[in-house]
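Since the structure comes first, as structure tokens, the remarks are kept for the end.
Complex shown without one protein chain; remaining protein chains in place.
Now for chain A:
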Amino acid sequence: MLFQGILMDCFQKINQERTSSSVYNLLIGKKAIQTIQDARFYHIADYYGIYPGLAKDDYRIQLNQLIELDYLREDNEKKIQITKKGKSWLASCKTNLDGFAGAKYANVMETFKQRLLLFIQTITNTSKKQYLFIPISDNHEAEQFVKGFYKQYKQRSKEVLQQLYKELEKALSGLTDLEASMFVDRITSYYSYGSSLQQLSQDYQLSIQDCFLILQKGFYRLLRVQEHDNDYPMLKHFTKNLYISDTPLSQTAQHTLRLLQKKHSFKEIVQIRRLKANTIQDHLVEIAMHEMEFPFFDYLNSTIYEEIKEVVHSKQTYRLKEIKNNVNPDISYFQIRLALVLYNK
């Protein structure tokens, strides 16, 4: 139900302005500028990257089911619209959909998860004098981190476990019992391997996707509490050296940003980087979304901005094509995109 709810929530908010694959790209956390922009404009950034391993086929199957149930409708352009039936179903389950913070922790989530789980496996084994076990994760980074952390705390494993219990208990108390219980079942510890998704799905009689998303919710909860509350020193430690930001700047956009900061002009940047003007424009839009002080009015003037804003209001749309059709033909797509970023800041 959770997975379905999230899909319907997304399509409701996007309101028929994007194709079905836009939501797929959002869920897997595609680093394309379009996806990041969608996340912002349609206020669905919390779902950004919450399901990195989602298979396209599974996504499509779920979507087709919702269409068959008449919760969603797909038009000829592959754009999806929520039906009345869908809306009322969604309204009845609203609260369940909270608790994600995908965009915010996009850079942090996977590593945090692996570090925490591998550490629990390590410390519960070693505190029982069991030094040989098959690690649940062979991620090199997580392994190195846990090694360092473990060295620091191995003398005090009992204390560490108690503190970990205290923090996990407190954090998970903010979830429902079912969510917390599932989270605990997934943990691997001394002589007890955590449940696979298929097993959780059987034990809790929920779909595999819902199980995965509920577990994710648990991890987002841990990330949130350690950031906002001082009672979680242990959990905080697992985010060490991880950079928390709203959706990250791509490497290539960072490069462009550095040139921009050196006061190179748009033309110069195109030449230096030997990229197409379009590509650099993409970077600029990306940068505009992330940087507090972007010089919007190097590329727009207030007349243009007002004109675009007007159309957004009157037509109630973020669709670039529709806006373009309703403004002065001299205004470019690039300018419209920048204006939309500014409008949403």
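Just so we're on the same page, contacts are C-beta pairs under 8 Å (C-beta built on N, C-alpha and C of every residue); 3 or more make two chains touch, one makes a residue touch a chain; residues count from 1.
Methods note: contacts and distances are computed from a predicted model.
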Original post:
The complex lacks one chain in this depiction; which UniProt name from "PKD-like family protein", "Ectoine/hydroxyectoine ABC transporter permease subunit EhuD", "ATP-dependent DNA helicase RecQ" or "Negative regulatory protein YxlE" does that chain carry?
Top reply: "ATP-dependent DNA helicase RecQ"
Subject >> Chain not shown: contacting residue from A:Cys93, A:Leu164 or A:Leu259 >> reply: A:Leu164
**OP:** Write down which of A:Gln65, A:Ser88, A:Ser192 or A:Asn278 is the residue touching the left-out chain.
**Re:** A:Ser192
Subject >> Candidate in contact with the missing chain, chosen from A:Leu26, A:Ala180 or A:Leu284 >> reply: A:Ala180
Original post:
Mind pulling the chain A residues that touch the left-out chain?
Top reply: 53, 120, 124, 127-128, 131-138, 161-162, 164-165, 168-169, 172, 177-178, 180-185, 187-199, 202, 204
